[in-house]
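Before I ask anything, let me first share the structure, which is written out below as structure tokens.
Only one protein chain is missing from this complex, and each of the others stays in its spot.
Presenting subunit A:
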Amino acid sequence: MSSDEYNASDEEYEYEYTDDEDQDVTMTTTHNDEGEEEEDSKPPASDEKKSGSNKRMSSGSARENPQGAPVGVFDFGDGSSIRMLPASELKPIMANQIKEVVDVLDIPPSAASILMREHKWAKERLFQAFFDNPDKVQEKCGVKARCSGSSSIGGADKVAKTSGKNRATRSSSKRKHCEICMDDDGFESDEMICMPCGHEFCELCWYGFISNALEKGPLCVRESCPQAGCNELVTEEEVKQAAPDLLPKFESYQLRSFVETYGMTRWCPGAGCEQVAVARGATADGGGIAHCEKCTTSFCLKCGEEPHAPVTCRDLTLWQDKCRNESETANWILANTKPCPKCHRRIEKNQGCNHMTCSGCKFEFCWICMGDWTQHGANTGGYYKCNKYDPNSADDNDQSDAARARRELDRYLHYYKRYHGHSEAQEFAKKSLKETEARMVALQEQNVDSTWTDVEFLKTANEQLVQCRQVLKYTYAFAFYLQDNEKRQRFEFHQEMLEKFTENLTELSEKPLHEMNRTEVVNQTRVVDKFMANILKYVDDGMED
């Protein structure tokens, strides 16, 4: 990494993650959780337990909300806003959240887990709704029977007694009947598994039911009783009894659902990565960029996309939807190759720079506007002018719907083309980043007395390019939605500068090694970084001068 301002924040995060005090807070919380989990198997709300949780509250964190529930879990105590944790470390956090609900509402943990999930893990919201109308909340979330009995067996007895006729045989010594397989021989009591709602089925049918539910994936946590018309939910209690071998899978879906519905967490979008970004403070909506050390993915905490400054999450979604909808048209127009403007030979761009030289006729042109490269000189006042959309170039006088639609499409294509161009260039830059090391080795061998540090500038430059392309890409999505003409002009000035110097740096860093000029590359890297910081700051500051 090369940049100063942009990376300052990175270092800050890293520094803060390893902060000792921070570690302490986490360790204490985790430890307490484990200690108390063992007690969980006992019926809740004993006096001893209450004092236990009080102790933790006061020792865990100085911050407490009015209801006395600790908010310490995500208080990193050091001002850092996002951290990455392996998913397994969220288990105690989830357990802790569930436990608080168990303590307050005096319900089984399996029901507490469902109630929290259905209220997006917003404890206060759940408590409010629950105290308002407990029956309604329990009914709606499918935990009514579970909450009215102290254990699943107790709950079953209760229902069996009250629901009369069908269940009359239950209490007798007669063998039980499973209504799924309708086995003529019936079953012994210990071969049957009963839901809190009183519906019981044989072990074999239960196993099939649960393994089938798990095959459906994440939705399995919302599976309800096999009985038709019964909305009582199946929980880890039933899985534990009926299919203990499938319990880990079920629990991993529960954890996954926790990460997805809890407002302060987001899975790392890296392929196969099991890390979770955890936000400090109110919610993940606060935004911020998370960096996963495991798979080196960076992403926006709010929307999960790659960092997309300066464009907002909302506009990014709009833009991506638009691009998806119009991709047919756009792809048709933007084929992967373009004809040389002079000799019409098809040219494929396989390097990042926009300065093209036709291998056939040696004509030099700009890949973006297909104009003569000499026209891009500063002397014409039109250096890299191709980043600007000029509505005057379109036929403005025609007010027909068709003409207006065409103008709007032109406007979109203008931005899309450049967005797409930088997106491709970003991919090229990423790819060449992988090859950089080989180039560095070669460069070092070329100059006998140079050290590894002497060639590291190549990597720095390449990383800078990846970042610049990323920012440039999103500047076009941003500009597309920028209504204010004056602001857009100023924004486009910044954009033009960044684009110009990014192209320069691309060209310099792609030079053959024997022509490589270290000082030049190092300087350009610094300059480009400055321009990148400038455009982001300009937007951050509300685009006022």
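Note that in this section contacts are C-beta pairs under 8 Å (C-beta built on N, C-alpha and C of every residue); 3 or more make two chains touch, one makes a residue touch a chain; residues count from 1.
Everything below uses one rule, namely that contacts and distances are computed from a predicted model.
The protein name that UniProt records for the chain not on display, among "EKC/KEOPS complex subunit BUD32", "Phosphatidylinositol-glycan biosynthesis class S protein", "E2 ubiquitin-conjugating enzyme" or "Adenylyltransferase and sulfurtransferase MOCS3", is "E2 ubiquitin-conjugating enzyme".
Of the candidate positions A:R222, A:R411 or A:K459, contact with the hidden chain is made by A:R222.
In the full complex, the hidden chain is touched by subunit A at residues 179-182, 184, 199, 201, 204-205, 208-209, 212-213, 216, 219, 222-231.
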